[in-house]
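The block underneath contains the structure these notes are about, expressed in structure tokens.
With one protein chain removed, the remaining protein chains of the complex are shown where they sit.
So, chain A:
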């Protein structure tokens, strides 16, 4: 019997992703996350060790996988975890080597919320969580537009997995107590304040914040053009990726169309073969119909590959670039704060001077205290601003490295899937050719 309490999602959740009416369908995404931490790889030992290990250097790999959404009320055993490393030492940070927890979609949003407001993480490129809405950026017809469809669930599952993997890849984020709690704690309190994320979506949120920053009256004089140049680069790249994503979207849809049309064509060829009275030709035509059927299968799989590997990659990076922009905005805001503090300090000093002149000793004391307070703030904010600048630079470089790796990895995967497609295609036609030659 289903626990009806567990089904009551927050108002932030879309009703469709909570309790489903159809019993057999999964009752909303509640993926289990399982992990297997690998040890710090001081130096890569052998060639067998994976690339990821080598690149890890002194950071460690934690592997995250998000298994399929489960029906509420049933408990899934921990999914087998991916283990990159060959060592089995356990990290002091985590209690167990392998563990899994159950999380709601809103929990993932909540995690992002917590990270994004931490001043210790200011300037960091915090991976954005997946879009809540089905459509998001894509016009790809997902299943039957039905949130409970297999395709939608798979898409969400994969997106959540990638999100977590990016989080744990980040050295600072992995240290964060909220992240650890998310990974380890049995039951998490319900996430609040996820309206902005789940409603308008991540990019709208970022853009709104960006607009606020841009409206500021004092313009920063950049001593270092690096920031300006880099931000421009990021913005232009985001536009490029958007364009590309739109085309990939179109490709996915056309391939699906092709699928359907191929299937229909295959049937009509089979019919034609039936009415053909030359036996050998009739058989060949039937064979052709079968080949076309198999082609349809291939197109189907290629469409999935187009989508899940390529389109989703682009979508992720468009949002990640938004996150990068967000860092730049944070730096601006830090600068603003510092400037405002300086102007406040200036006002306080002027006030003190006035008091001195007016000779009001009791108020003077208070004024002096305020000045001290604000002097400290100015120093603090300046330090913050510098620190955030350093962080942003580091983060952007790290991000670019990750991006290059990620793109390369995904494109390799994509090409490999195309390669397999071609190999199967060859088999089909090689089987057909003798049939065609046998026509007499």
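Quick notes on this structure:
In this text, contacts are C-beta pairs under 8 Å (C-beta built on N, C-alpha and C of every residue); 3 or more make two chains touch, one makes a residue touch a chain; residues count from 1.
Please note the rule applied: contacts and distances are computed from a predicted model.
Choosing from "Sodium/hydrogen exchanger", "Sorting nexin", "Cytosolic Fe-S cluster assembly factor NUBP1 isoform X3" or "ER membrane protein complex subunit 2", the protein name stored in UniProt for the chain missing from the display reads "Sorting nexin". Note that of A:212, A:353, A:390 or A:433, the residue touching the chain absent from this view is A:433.
Touching the missing chain, out of A:158, A:188, A:209 or A:258, is residue A:258.
Residue-wise, the contact with the chain that is not shown comes from A:284, picked out of A:101, A:124, A:284 or A:341. Listed for chain A, the residues touching the missing chain in the whole complex are 233, 236-237, 240-241, 243-244, 247-248, 250-251, 254-255, 257-258, 261-262, 264-265, 268-269, 271-272, 274-278, 280-281, 284-285, 288, 400, 403-404, 407-408, 411-412, 415-416, 418-419, 422-423, 425-426, 429-430, 432-433, 436-437, 439-440.
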